[in-house]
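Each remark here refers to the structure printed beneath this line.
What follows is part of the complex, with its chains left where they were.
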Amino acid sequence: MSDVKKFMYLNRRAPYGTIYAWESLEVILIGAAFDQEVSLMCMDDGVYQLVKGSDTSQSDMKNFMPTYRTLGDYGVRHMYVDKASLEARGLTQDDLIEVAWEDFETEEEVDNIVEIVDADQVAKLMAESEVVFS
Amino acid sequence: MKLAVQVNEGPYQHQASDSAYHFTKAALEKGHEVFRVFFYHDGVLNGTRLTTPPQDDRNIVNRWVELAEKYDLDLVLCVAAAQRRGLVDEGEAQRNGKDATNIAPKFRISGLGQLIEAAIQSDRLVVFGD
Amino acid sequence: MADLHTVNKSPFEKNSLETAIRYSMAGSSILLLEDGVYGATKGTAMEGMVKDAMGDKKVYALRSDLMARAIKEDRVIDGVEIVDYAGFVDLVEANDKVQAWL
């Protein structure tokens, strides 16, 4: 068995109403140290995790949304968003954050790794993963 | 207006405890009476003094304690729910042979009758949960 | 006789909003809070249901929860009234009782 696995973090929950979004993000941050091949999949209410403009100044809750923008620096290579989930919620790519990625060895750069995918692609991407974190 | 507040979820995991806190605080600041805040189901977990949340996050337990100190609030944890989930005061520790307690100050453990009584005595019952 | 119904679930995750609308009387108030505020957004698959409900019910949404979820005022369905916690307390007082659709 190779020591590099394809990790998929599956996010289906809205932020703030429950802690799942935030604590799942903590797994990704810690997981970066293990140098796996990491993707994120946002579907259902999980697409709300990537919507920009969160303001918790009147909630007395920690605003963890800016952390998503840094995931490229934590070794996350792809952040997929399910198209149908996004559309049902009246959202478009313009509503979502942009996350840049750079390979410091090859100097390969990607401006934005947030990518909208359709149902067939979602199914295929999840099937190709080796470990799914829920 | 006299209010009874019920909290069904633990701190951090669900926002219910946050909402209940902000609602209770707003009611008190408006001069309303809060007859009792009753913590049920996982809500009893709000009453532990052993939490250490991250420095840059809110301290949900301490917030309740401070509100209770300021307004002399009655914060009650349901005893049956507390026993299942390991919330213990001195009395419970003695009765059930536990070697430690974890209840926070200003909270007390009592029976479900306290919820029924609060619902009867208050003008409104407001429930926060999952 | 008028009641306040609170809904704290995303309408895309659970049917609480739909059920609250169906089983509340004309003249009721519905307050969206926590993840429930997603139900107050324009342009979603749920917008029609909420607009229909506003024919004979009043719909409110909690400001701090809208803000945390990046729902700006111009994205809130017209006619939904935005309230803070003090307004929440007033709604509780103005109605005969509160029913939480958890």
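Letters A, B and C mark the chains in the order given here, with residues in each chain numbered from 1 onward.
The criterion applied here is as follows: contacts are C-beta pairs under 8 Å (C-beta built on N, C-alpha and C of every residue); 3 or more make two chains touch, one makes a residue touch a chain.
Being a predicted model, the structure only gives us computed values, none of them experimental.
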Overall composition (this structure file), stated as a label formula: A x2, B x2, C x2
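Criterion: only the chains that are shown with their structure count from here on.
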A-B or A-C - the one linked by more C-beta pairs in contact: A-C
Centre-to-centre distance between chain C and chain B (centres being mean Cα positions), rounded to whole Å: 26
Euclidean distance of C-alpha centroids - chain A vs chain C, Å: 29
Where chain B touches two or more other chains at once, by residue number: 15, 22, 130
Residues within chain A bordering two or more other chains: 16-18, 59, 61
Residues of chain B touching chain A in the complex: 12-15, 18, 22, 54, 56-58, 130
Residues of chain A touching chain C in the complex: 13-18, 44-45, 48, 51-59, 61, 63, 65, 85, 88-90
Residues on chain C engaged by chain A in the complex (per definition of touch): 8-10, 12-13, 34-35, 38, 41-45, 47, 63-65, 67-70, 72, 84
